[in-house]
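Omission of a single protein chain aside, the complex is shown with its protein chains in their original locations.
For clarity, chains are labelled A, B and C in written order, and residue numbers in each chain start from 1.
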């Protein structure tokens, strides 16, 4: 047993760190660290830098232009990204639809879509969730009816993250409404967002931000060649995608960075004239999270080492999801508390990159409370924590 | 709205307090306050004092020799009892079987049993629970077969608190095994513990104490006249008893006294040379419980006021049970923590009244950890807290 | 021991409950919150007509002579409606300060206008780095030939941008943190040297950053010994916030329960899942405990200082924890829908969480409760 990183892994970390210093745009990193809004262009500049370095396909095999990194390397990369203020890679293309295309796509589909994902030509979004379905994905209602060499798609998707920027959407659609089980009769389609009949409507979240969307399909004609795999077997591909979505599910790097930021706030905020970080109760709460995060990092590394040794992560992923979101949410909760009365003002304009007005209270205050509310989503989206517990109860405990 | 006690209620409190000063045996009170073991005789002396004053039948109407007190008076009495170190009244006779006899017994049964309960001639115990039944009371298996003017009882009861002292046991027995539902075909019998065929076997709890028992019935002949109400309708009487069992379910007076004791410990224990009560973290934990208890007391009084005004407590009783046990358990948990290393020694002999050896550590230490473990029962016995939540979900929320 | 409302209180409750139910729908609330001043002047006029602005004041100045329980009745209903009008700022805090510290003439004049709905007040008290400490006043008040002038900064002044008159705390003697030497002053919103920057708050209200640069001010009562009045007014404010939170928690619990009963997943109502049932039960239990403490705080507003302050601190702790629990669980049990702006519950959740940031949070009041309990505070 040796819990130190190998010299090779240490060297890799140095390499990643050097890249962050030179190639991560400083203005983008500053926005991420300050909790500011990112534009489409901010994301594209960052991902282009990664692409040029050959590091966008973090989870891709080298044959498709990916990094071919080990799980531990990916962990190091993600940790360094978070520490440097690199935005999270937008997952819908590179980490969600791409693995499905690689595994189940035709040679033509692979040749067409994968390079366009890697060179940022296409921005992808997801068309899984539907209104009223929630964690019960298989109950989807969007219909696709065959008409010659096209499908005609009608229905509605929702919670489509950053769909307002997207060129393409991958969709689960019902192609056989008569199928015996809800999981059967579903197909997996790739749809060009410019196709007539598609309408994107913003959903404003409780923090006032436009992050997710509804996508409406009104007689949208999709070439049959845009279908992945076989008709009515889409659930298989969908499940494959969901397991691959779970990259960096524990979010250890992000929580570490959030904890560092919390400490900065707690050192600056005063309570009875002393830094808040010296308050025994507040400091003990912070220590509790800090220790939970240490344990989570070890649990995550144990799972990674297992994967690296050829094991398949099962219910452990669900444990990482649950604890990872709990820790992250707890940090945002403490940050909000740390602000005291300054959690109240809602200075939305201060979140824009170009803002040069006077901040209300300390410069770090503006995004904190909004961020706390936004992060409530972590335990809901991507399979709610309740669903994760059901999975563990069934798969790991046999209940 | 007036949350002060009325002058009459204040006067009543003074009266109770005066009684405690004069009639509660000092040695018994000292044992209760010190967490020592009580003997059968300790209980009997205390209840005899109450009986003589006419205060044993706290919940009884005056026609049977009870107090006829209002809910608020009962609350005051219980609070003063706890503060003075009066042992809890052993409930099985006076508060459990007696209300059933009053409501469903024959004139002869009332005339025979009730005075003997009130003058402490008969010590009662309960025969509800069976091995493997837990909170699912209706699944009971003990059989009673009619044989002339007797029932012949065979089976086993368990968790019979202080059954080792008892003269009589009230039992639920199955008289019709063919009944359609488990709740049907049950009868309610009063059984003399001296009847041949009854064996009492101690169950030692995890703290090493003999508090509960198993009771075995081997061809025990019980006169038919000892049956309450009609054959096969015992479940009705059993449910009536369970609602009456819930006297003082919040245990506010007991928790207040336990909190006072905790503060005594925390003032005496040192941490880094200062009293533990001055430690910010420990004091904050204590304050949290203190505040929870304030809220619980108000919730309890709200329910009492409702009952006093003629309302029937429904799911509120379950809320009182849950919060009441949580607060009490939290206090015992903090007391254990307060002891530091002195929670470890297990000086069982120090719990006896006559102990005059040297205590290990401070004089209050011996019962604390054992008491913490013993009090885990609060959330299990008397309808587990999970069952209480089911009741609230169904009865009050309609889920 | 009597928990029932008086006849007058029952009538008040009917009035305000009906108002909120019939005229304070979510759409109207959102429109008012999004407006420039962040509330509806028309609704404020209605409050005046219905006598709601007169509730806590003595009858001598046109008030209804209501006590803590009357205030609780109003605030709980406002919590159910997520009311954004400046009731806390103008009536509960501002009005109470005038009542408790003002001269007879000031009381008659100002409260008369407040009751009539003609004057809005705000309490400009908190300062940068002051957090929740009521004695943290660094703003200076200096007397010269032409009267008093104030210089300093006040931050997160609730509804400060709408107020016609700011009630500003300022120091006439002593140092920041001393309870002695704090005065209260009336400052007109158009006074020279006064800057008021208003902004929305995350829970749909308004606050302001206030800069005073030698602003002319009129003392409210005798300057220099205002701390007891501030503490007592804030105690009323806390009691009102507690009751408001109870009202908002009621709606959050009802909405969630309704959702559990109607929303189906995997072919059955999600409320049939036992894990969710038990969590719903926990929310309701928290609500009942919070209600108990809101009642106690309201009932003890007239008690002596230590009992009053110890009780309101305990209540604020209970409410802070319960509101946080209910808000987070209500969102979680709903799932995504409760994360959206257009679903009313998300705004209830925001208000519930933010009430902890007003007039002292759980940690602040826990410490204060301890100090008052152990006799380590004055």
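Things worth noting here:
As a working rule, a residue touches a chain if its C-beta (ideal position, glycine included) is under 8 Å from a C-beta of that chain, and two chains touch if they have at least 3 such contacts.
Values in this document were obtained by computation on a predicted structure and should not be read as measured data.
Taking every chain of the complex into account, the omitted one touches A, B, C. Between the chain not shown and the residues A:95, A:374 or A:390, the one that touches is A:390. Residue-wise, the contact with the chain that is not shown comes from B:135, picked out of B:48, B:135, B:195 or B:236.
Take subunit C: the residues that touch the chain left off the picture are 273-278.
For subunit A, the residues touching the chain absent from view are 1-6, 9, 72, 277, 283-284, 287-288, 290-292, 294-296, 298-299, 301-302, 304-306, 308-309, 316, 319, 322-323, 386, 389-390, 392-393, 396-399.
Considering the complete assembly, subunit B touches the hidden chain via residues 129, 132, 134-136, 139, 158-159, 203-208, 269-273, 279, 281-282, 336-337, 339-348, 358, 360-361, 369-370, 372-373, 376-377, 379-381, 384-386, 389.
By our rule, only the chains that are shown with their structure count from here on.
Centres computed as Cα averages put subunit A at a distance of 53 Å from subunit B.
One inter-chain figure worth recording: subunit B and subunit C are separated by 43 Å, centre to centre, where each centre is the mean of the chain's CA atoms. Centre-to-centre separation of subunit A and subunit C, using mean CA positions: 38 Å. Subunit C has residues 366-367 in contact with two or more other chains.
Counting partner chains per residue, subunit A shows two or more touched chains at residues 281.
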